[in-house]
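The structure appears below as structure tokens.
Yeah, one chain of the complex is gone here, protein chain that is, but the others are all in their spots.
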Amino acid sequence: MNKVYSSFSEAVADIPDSATLMIDGFAGPGGTSQNLIRALRDQGARDLTIISNTAGLASVIGFGTIPGQKPIDIGILVDNGQVAKVIASFPVSPSPSRPTSFEKAYQRGEIELELVPQGTLAERIRAGGAGIPAFFTPTGIGTFVTDGKEVRVFEGKEYVLESALKADYALIRGHKADTMGNLSFRGTSMNFNGVMVTAATVSIVEVDKIVNVGEIDSYRIDTPGLYVNRIVEV
Amino acid sequence: MNKVYSSFSEAVADIPDSATLMIDGFAGPGGTSQNLIRALRDQGARDLTIISNTAGLASVIGFGTIPGQKPIDIGILVDNGQVAKVIASFPVSPSPSRPTSFEKAYQRGEIELELVPQGTLAERIRAGGAGIPAFFTPTGIGTFVTDGKEVRVFEGKEYVLESALKADYALIRGHKADTMGNLSFRGTSMNFNGVMVTAATVSIVEVDKIVNVGEIDSYRIDTPGLYVNRIVEV
Amino acid sequence: MVAERLPREVIAMRVAQELQDGDVVNLGIGIPSLCSQFVPEGRTIFYHSESGVLNYGPMAEEGEEDQDLINASGQFLAPMHGMSFFDSGSAFAMIRGGHIDVTVLGALQVSRKGDLANWMIPSRGIGNVGGAMDLAVGAKKVIVSMEHIDREGNPKIVEECNFPLTCPACVDMIVTDIAVISVQREGLILKETAPGWSVEDVQAETDAKLIIAPDVGNISL
Partner (left out) sequence: MVAERLPREVIAMRVAQELQDGDVVNLGIGIPSLCSQFVPEGRTIFYHSESGVLNYGPMAEEGEEDQDLINASGQFLAPMHGMSFFDSGSAFAMIRGGHIDVTVLGALQVSRKGDLANWMIPSRGIGNVGGAMDLAVGAKKVIVSMEHIDREGNPKIVEECNFPLTCPACVDMIVTDIAVISVQREGLILKETAPGWSVEDVQAETDAKLIIAPDVGNISL
């Protein structure tokens, strides 16, 4: 029962072509598994479906990036021709004059996009981890979001039926992990990480530090170890 | 914006007849808002619908009770004739020879029961707090649970459609609260408390200690203050 | 037009007056993000961001930035007492579940019925939904703050949106650089105009027909 991997490349080695991946983070480098993304780029798996809040933004517009730093994001997988489809809520640059790698590939017809409201994306992922195949939500009523989906009225208000999202792998950035896989996050870097880690068959987590069991206080465990399969120290 | 109440009776004073209440705890006195329950008994509101994991168990069988202690539970509301309906997963004593107040009243036809699997109960409450009116779950397929409900197949497996639960009030036991309403819980005393506090119009919380903002570390806040309306120190 | 348009800060200042003591508030990108600086004294506001934080306060000082402390606009936050963190499932449970009192959002178009369009300029063919649809449907009060007309001079307050919708019939109030408008069942009620702007001036820059409030007056701060 060893969850500790010694390198990022070893941790992502078995990801096959056509895998579905959840990749974490809100948009900036905080909470984004930059080392695992780079290892996946080097590993080369292709035709990937990526579920993520953005489709790579920080490297182009510097979102959430401390001045002078160069963040890595999904853009390097797009540039490397590894991505077939993206499921995201914020897929393009807010500034049309500074398009992301994803937008350019999308406009060339090379990548498919499923655009999902952010809260629905989070809830679909949470549902995937929680054994809920589908749920009704008010978000997106009266918009493109309901296209092809069931709409039903509850207590006089319309809701749309959304389905769970699961993945073969999740790439997750944490702050600390113990050898049992218990995780703690820092600040606003647990947003998509906290739900994605529950919804993948194999969750791979990079952390600042791997510690012994007991060195993360029980009350500082944000993600219990049963959700974590592989851990690598940055 | 004062959330701090000086007495339990003041905190429950406006609960009207026929209100729907969520009452917290797993089954034992840990995590059960015993002081608020007693205040509600004294206050006397009638025809209540109570959503809770049990229908009052600890006072009869001593579940989770430290030897020598006398726990208070929903049983005192049942005994006082205040309860019209219970929605619960574990409504009766495991031992038929030691029936609870609820079971006796139920057998006399005085109280209605909606029996719900525990995970479905938790998820229905979470849905109520999260703006999800209904969701599909595999729990209860092939049992009485599906009676009168929609069953649908997703990827070859059957699921039943369950609806959200909300309440007018929630009675909640926490460990600490700051004056902003941020809460921390101890150990296994956040189970139903953590979801119920999100699903009531008015959440009333009794805590061991009310502290100033900042005295609960950011990472020890289990329930952000936006879910908490009233706080009383035990 | 001769009269000046209100600067972004003044729009934010006017919006800030709407925030009440104890409100949980989510501020969108752009003008909305400025509002927190101008809340009248004595009111405690709890700021929520879908990046997973409640009760954030001022931005971080230069040199103190922490990439693990950001709001949904990517701004760096200073640590603050009573601040709490949570995952996106919980962040949007708060929004969709009706626990946010006020959201302030930017817009591309708002219709007479309060329809909101703010996620895609059709000519681009692609856009970012982000958290806007959830906020628009979930917050108890939706305030739009924006320039009254777009860069080409087209009215943004329209009879019917022709941009893709974010949410139908969700906007409660519009605060622009020339007017304050309340969205009611009967239509758009012009409540305040910027100094030097007549109701006719405002109507001239508005596609939708405005109803003039009996007590219409100047925007005051």
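Order of writing sets the labels: A, B and C. Residues in every chain begin at 1.
The working rule: a contact is a pair of C-beta atoms (placed from the backbone, for glycine too) under 8 Å apart; a residue touches a chain by one contact, two chains touch by 3 or more.
As the structure is a computational prediction, the values presented were derived from the model and not from experiment.
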Visible contact partners (per top-of-document touch definition) of the missing chain: A, B
Among A:62, A:99 or A:131, residue touching the chain not depicted: A:131
Residue among B:56, B:75, B:133 or B:194 that touches the chain left out of view: B:194
Selected from B:5, B:106, B:169 or B:219 as touching the chain missing from the view: B:106
On chain A, residues whose C-beta touches the chain left out of the figure: 1, 126, 128-132, 178, 180, 182, 198, 213-214, 216, 218-219, 221, 224-227
Touching residues on chain B - with respect to the absent chain: 26-31, 53, 63-67, 89-92, 94, 96, 103, 106-107, 113, 115-123, 125-126, 137-145, 175, 185-195
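Rule of thumb we're sticking to: only the chains that are shown with their structure count from here on.
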Euclidean distance of C-alpha centroids - chain A vs chain B, Å: 34
CA centroid of chain A to CA centroid of chain C, Å: 28
CA centroid of chain B to CA centroid of chain C, Å: 37
Touching two or more other chains - residues of chain A: 123, 137-138
Multi-partner residues of chain C (at least 2 other chains): 85-86, 92-93, 95-96, 138
